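Heads up, this is only part of the complex; the chains shown haven't been moved.
Labels A and B are assigned to the chains in the order they are written; within every chain, residues are numbered from 1.
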Amino acid sequence: MSFDLLLTNFLNPPILFFFLGMAAVLAKSDLDIPQPLPKAFALYLLFAIGFKGGVELAHGGLQPGVLKALGAAISLACVVPVYAFFILRRRLDVKNAAAIAATYGSVSAVTFIAATSFLGQLGVVSGGYMVAAMALMESPAIIVGVALCRLYSAAETGGVAHPSLSWSHLLREAFFNGSVFVLVGSLIIGAITGARGAQALLPFTDGIFKGVLCLFLLDMGLVSARRLAGLRKLGAFPLAFATLIPLGNAALALLVAKSLGLPRGDAFLLCTLSASASYIAVPAAMRAAIPEANPGLYVTMALALTFPFNVILGFPLYYSLIQRLWS
Amino acid sequence: MENVTRVEIITDALEMREVCALLESLGVSGYSVIRDVQGQGERGRQLGDELTDVFKNSFLLAVCEPALAERVAEALRPILQRRGGICLLTPARSVRH
């Protein structure tokens, strides 16, 4: 990993604000960004990224290359939770293994947005369809995780099953989760609107984007640093998993991207998507579908470990690999 | 004034929709909900600072006749077991319109 890439990443204001948030918690500052402000920032970011992605998608069209990439994205989102589950089963019970597997099979929209900002620093372009790829990767892992859970927990317990969630309810949780809904909806609206109509929204969707991202990452820094104290209780296995599985998932995504001949920017985004872990769409679904799984485990791992890992070290690492493999 | 029982329920915010449905199915005619409640309990700290309200509680107060209150408390037990939280019964007197 080149030192230059590390530095480029560190000097990106959003990342610096993430550090500032972490520093505030470590310094025991009373800095706090009360709800629903972080929810407003997230709503804005999903809206803007979705809308812009839709506009670009409409512009570029659904070429065969795009469809291949989207197919690869969905496949990754279905395969990752399966092998993650079996790795996790070596130490954890079925419910927690399934919930964590779903978490790592799905993706983190904020990691994706931060990754586009990293590419922006480097001046590397990426395709608008990658937003669609992200949207498509949100939900499948939820279904896979719950299916694995049901399959294997029937075996494990004789099962005093409490009334379990119906599949129709589950599909709704997976596909109509609020943030997925805003992202996909904005994507579709952007695609309908097209470039001409998008012009009037540019100062909103583009102009203030990076600033809002800074404030959002400031809050992410606060939230994830608050969870750091809880990490010690998790034990060594989850810690190791949360920092190693992203590497595996990233590597897999790189191979896929290379074999499809994706351009650098898109390969990088696919790679960070695969390496990222969901802490928005999945936790909400898991609370409903696998209530016995411990969110103190799967949310904390995604939020306090995997997110900072990807954003701080992952980005320069993945991109330096791409520089080698793609040249 | 009527003799009633205050039923207070504190549990996972994401569970509240289900709790309300349960109450209505048991015939509770009115209740009030405070959505944003932080807490500390067996399941650790609930700071309510997450985007998804996974670490957030809500509070519900239902005033009803004593016998119904007992049934509500009993019916809540499995939810509290699964999701954590607490249910309290307190006798009180009420004025309604």
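Just so we're on the same page, contacts are C-beta pairs under 8 Å (C-beta built on N, C-alpha and C of every residue); 3 or more make two chains touch, one makes a residue touch a chain.
Since the model is a prediction, treat every value here as computed from it, not as a measurement.
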item	value
Stoichiometric formula of the complex, labels as displayed	A x3, B x3
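Rule of thumb we're sticking to: only the chains that are shown with their structure count from here on.
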item	value
Averaged-CA centre spacing for the pair chain B and chain A, given as whole angstrom	33
In the complex with chain A, residue positions of chain B that touch it	12, 14, 36, 43-44, 47-55, 78, 82-83
Residues of chain A touching chain B in the complex	35, 38-39, 42, 162, 179, 222-223, 226, 230, 279-281, 283-284, 287-288, 291-292, 295-296, 299, 303
